[in-house]
Every structure is written in C-alpha cells, then in structure tokens.
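Only a portion of the chains appears, each positioned as in the full assembly.
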Amino acid sequence: MSWIVLHIIGIIAYTASGALVAIESKYSFIGIFVLGLTTSFGGAIVRNLIIDAPVSGVWESNTMAIVFVTLTLLVFLPLKWVHHWKRWGLFLDSIGLATFALQGALSAKYAHDHLGLILLSAMFTGLGGGMIRDILAGRKPLALKEEVHAVLTLICGLCTWMGWIHPIQLTLVVFCIVTIRMFAVKFNWKLHLPYC
Amino acid sequence: MSWIVLHIIGIIAYTASGALVAIESKYSFIGIFVLGLTTSFGGAIVRNLIIDAPVSGVWESNTMAIVFVTLTLLVFLPLKWVHHWKRWGLFLDSIGLATFALQGALSAKYAHDHLGLILLSAMFTGLGGGMIRDILAGRKPLALKEEVHAVLTLICGLCTWMGWIHPIQLTLVVFCIVTIRMFAVKFNWKLHLPYC
C-alpha cells in the first residue's frame, strides 16, 4: 500500500519536473506535455529498447492516467503556484528517483534475474527520462554531472537483486535513498577521483 | 491521385527543410544527407519503435527515391537557388505537416483503430522528424515551442479516426490544415494558458 502511494508520488514528481523544465525553456503547452511524458516514460522506453523487451509494456493505463492528470493540472494552474514546487522539488524528485529505479529493477528481475541487467535497468529507468528531457530542452544532461544520484539507482538495483521485493522492504529502501540523497545535497558530497 | 501528389510534395518539403537546417548549421554534405533523411523518416521510425511496429516498414522504396533525388539536387544546386526556398518554405512545410500526420494516422488506423494510438501516431509522424533534426543541429526543437502546429496534427488524427480516408477527403483535410496554418502564422494565433 505505502509502496504504491510512494510510486504514485514518484510518477507525479518526474512528470512535474519535465513540465517545469519545459516552462523554464519557454516551451508551449505541447512542450509541457512532451517533456512530461518523456521524463516519466523515456527511461523505461530506452531500457526496453536496449534489452529487447516490448515497448508497449511501458504504456500502463494507470500510470498514463496519473501523468495526464498531472500535466493537465500544471498547464491550467497559475504560474505562481507552480513556483511553490521548487521548495519541495528535490524531496519529491528523490522519491521519484528511488521508486523509478526500484520499479525498473523489479521488471528486470521478473524477466531475467541477472545482476548486470538489473543494475542497468535500475539506472536507465531512474535516470534515462531526465536525460532525454534535458536533451529535448537543449541542456547538458544533469544526470551525467551528478554522482550520488546514479550510485543510488545502483543501490536500488542491488537491493532488488538481493530479494528485497516485499512492499514494506521497498518502502524502507525508498526511505533510505531519500535520506541519503537529502544529506548528499545538503553536505555536498562528492567522490574524489584522479581525473577531477 | 491529388492525395499522392500532395504526399510527394510533403516528403520533398520535409527533406528540404532538413537539408536547409544542415546548411545553416554549416554541416558538410554528409550532414545534409543525415538531416534530410532524419526529417523525412525520423518521425515514423520513433513512432514504430514506440508502438512495437517493425521499423523496416518505414523504408518504402518510392519514398526513399524521392528523398535521395531531392537531397542530391540540393547538394549540387547553387546556394542562391536554395534561398528561394524560404519564400515558399512555410507553405510547402504546411503541406508536409498535414500529409505526414495523415499518413501516420492512416498506418495506425490500419493496425489498431484505437483513438489514442491514432492521435499519438499522427503527432509523432508529423512532428518527430523535425524534432530529431533540430536536436542533431544543436537547436531547441521548434515543435516544442509552437502550439498550432501540434494541434493541427491532432486534428488530422481525429479526421482519420472518423473514417475520412478516401483520397478526396484526405486532400480536403490537407487543404484545410494548410489554410489554418497560414492564417495562424499570419495573425500570430496563440493559446492563452495560465502558465505563460
């Protein structure tokens, strides 16, 4: 139950992040819809194309409904309401990161149960949508600059591979991931590698 | 008959628009070919990937021939001839928009006859090629900034869904779409939504 609620929050957060990037890029309502859809479905589409899974599996009707309602609300909401998003944006975005990565890892686990594929799937589902969103907005993909971001999706993949797939365990993983992300941003954690 | 002529004009218009963006971006003749091919086939390729249709269905030999002849002519034509294009560009591009959207909608109708898929297919086929062209040229996709543009592709999808698939009806739809687009550009129509 709690896992499903978290997943819905994650989908709304990713959709809204796409819409906001479109608004910042001065795109029309078409851009808002395209970037919203891209952010919420793009990662899963690329993942399925790469692992030869049918793309039609991505178009799940409940998810579609959530995305379309979110986008329609955002298009008609006054702009100043939208700006309130930013205060909560990072927190909600972290929930999206965790739930998307876990959902990607789960779908890979049911299909193959191969560690490499689970990690790849977790990473693509968690980060891919945002990367395509940034490219469509004419920006350098943020996901390629951040570090902690991507490591967290791999942790989600690892947890799934170890069999933590009960909804309560998934909820716990989301909680940990969000906490680590918020600390990482607050204290500006970085890995120090030679090429830097 | 008239529908086929319009479709050929549409293919030439889209191919030429890709080639012109390549010339403006100072790309080599390779860039001209890649952007010309991308603009004319990119939308259909992405559409087929997303709806799990085989991509090879896109490579229709008559269309290929039209695209290659257009591109070869453009590469060898003196540049000042190419500039004459701009006067007629918007008119021809509108024909392309309508015929590509209708053709996308038709191929979805034959495969599924599901309204959502027809609209999606019309929009992707009409706008997708131009979006990939703009990304390859390092620009923000124009299709995400315009509004009327995208709404017209949805109208094409709607007409197809309602069964207006006789060549004479298709020709009529193209005529209406081109007229609306020219008025929209001339009078600078915009939708006024709160987020603006």
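Letters are used for the chains, namely A and B, taken in the order the chains are written, and counting of residues starts over at 1 for each.
Throughout what follows, a residue touches a chain if its C-beta (ideal position, glycine included) is under 8 Å from a C-beta of that chain, and two chains touch if they have at least 3 such contacts.
These numbers were taken from a predicted model, which means no experiment stands behind them.
> With 2 chains in place and all of them the same protein, how many does the whole complex in this file have?
This structure file describes a complex of 3 copies of one sequence.
Here is the rule we use: only the chains that are shown with their structure count from here on.
> If you average the CA atoms of chain A and of chain B, how far apart do the two points sit, in angstrom?
31
> In the complex, go through chain A and note every residue touching chain B.
22-23, 25-32, 34-35, 45, 49, 54-56, 74-79, 82, 135-138
> Quick one: in the complex, what on chain B touches chain A?
Answer in residue numbers: 49-52, 131, 135, 139-141, 143-147, 149-151, 191, 193-196.
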